[in-house]
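Inspection log for the structure reproduced underneath, given as structure tokens.
Right, chain A next:
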Amino acid sequence: MTALLKLDRVSVRFGGLAAVTDVTMAFSPGSLTGLIGPNGAGKTTLLNAISGFTAITSGHIAMNEIDLSPLSAAERARLGVVRGFQTVRLLERETVFDNVLVGCERLPQPGLLGQLLALPPERRCRARDLAATETTLRDLGLLPIAHRRVDELPFASRRLTEIARLLVVRPTVLLLDEPAAGLDTRDRRALVESIRTYHEAGGLTTIIIEHDIELVRRLCPYSVALDMGRIIASGSPNEVLSEPAVQQAYFGVRSGA
Partner candidate 1 sequence: MGFRSVLTCFGTGSLMVLAMLAVAGPAGAAGCNPNEKSPGVTATTVRLGATMPLTGSAAAGGLGAGAGAKAYYAMVNAAGGVHGHKIDFTLLDDEYSPAAAERQMRVLIERDHVFAIAGGEGTPNFLAVVPLIEREGVPAIGPYAPSSELGTMKTPHVFMTAVNYITEFAIMTRYVRESDYARSFSLVGVQGNVGDDAKAGMEQGIGNPSIKVDYIPEIPGTPDFTPIATQLRRENAEWTFLILTNTDTGELLEAMHRIGYNPRTAAWAGMNDPGYIKAFGPVSQDMIVAEETAALDSSDPLVQQFVTQFTKETERAPGKFEELGWVQAELVVKALQDAKALTRSCLMDSLEQIRDFKTGLLPPITFGPDRRQGVNAVGLVQIKGGKVVEIVPFRALD
Partner candidate 2 sequence: MRLVPDLAVPHRPFQRAAGRRHGALFSAVALTAAWLAIPVLLGQYEVFIAAQVMIYAVATLGLDIVYGRAGQLSLAHASFFGLGAYTAALSGPLGIPLWVQPELVVLLAIAGGIIVAVPTLRLSGLRLALVTLLFGELFDWAIDHSLALTGGSQGMTVAPMTIGPFNSQGTVDAYLLASIIALGATLLTRQLARSQLGRRMLAVRDSELASASLGVPIVHTKITAFILSAVFAGAAGWVYAYVVGFVSPTTFNLFASVYFLVAVILGGAGRITGAWLGSAYIVLVPEVFNLVGYPNLFPVLGGGVLIAIALFLPGGLVEGAALIRAQLGLHRR
């Protein structure tokens, strides 16, 4: 099976600092990859490079043979490469429903006048978006709080709202940056279940950065470990974690801290 997303010798430098060096990876359609590594390993930078938030210094990133490098983050998102953030960023003064509805951006929308004058195409699109949002909310169990303002909700619901916003239109590549951070065990479990079911049903390609090794073990059939901006191991989570380099990177760093 040909790879959906290909990274070919990707490097990112900030001034003199090499954040990511010569990373080559391939993600097949429907794969679910855990990205692990100690703090500062370059995981988020790699995610930023794929989603277009950081320009790469050298190398190539391609999806379905389309070169992503010249495209802005928004353009990549419209191609279906979407991401979540470590810190949840929502429309703070709006409801859960409106927050998820805004995710319909990636569906074709009518022009300025069409939207402002509520012309028939706008009515059709709105009905379509409302339906998609409602379904997503129901699937993720958010429907009971759909009309609550997000700034008055607990963190877990906010995190779930953000994920719902990414999923309301089916992405091609879903990038999540520590989605479980700050959640308690019960919420983590629910989150893992949601991601897994969505992933299986939708056949989307998912890359998750996660510190919680257990979560990666449970969720991801495949994982990649980064340290100092380089790939140090890849394979099933258990294989990766037993690699001496990973042990060194993780526990070496941890004991040194």
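The candidate set was assembled so that all candidates are chains of the complex that A comes from, given by their letters.
Convention: a contact is a pair of C-beta atoms (placed from the backbone, for glycine too) under 8 Å apart; a residue touches a chain by one contact, two chains touch by 3 or more; residues count from 1.
Remember, it's a predicted structure, so these values are computed and weren't measured experimentally.
> Please name the candidate from 1 or 2 that touches chain A in this complex.
In this complex, among candidates 1 or 2, chain A touches 2.
> Enumerate the contact residues on chain A facing candidate 2 in the complex.
On the chain A side, the touching residues are 51-53, 72-75, 77-78, 82-85, 89-94, 97-98, 101-106, 109, 112, 115-118, 122, 125-136, 139, 147, 165-166, 168, 170, 194, 197-198, 201-202.
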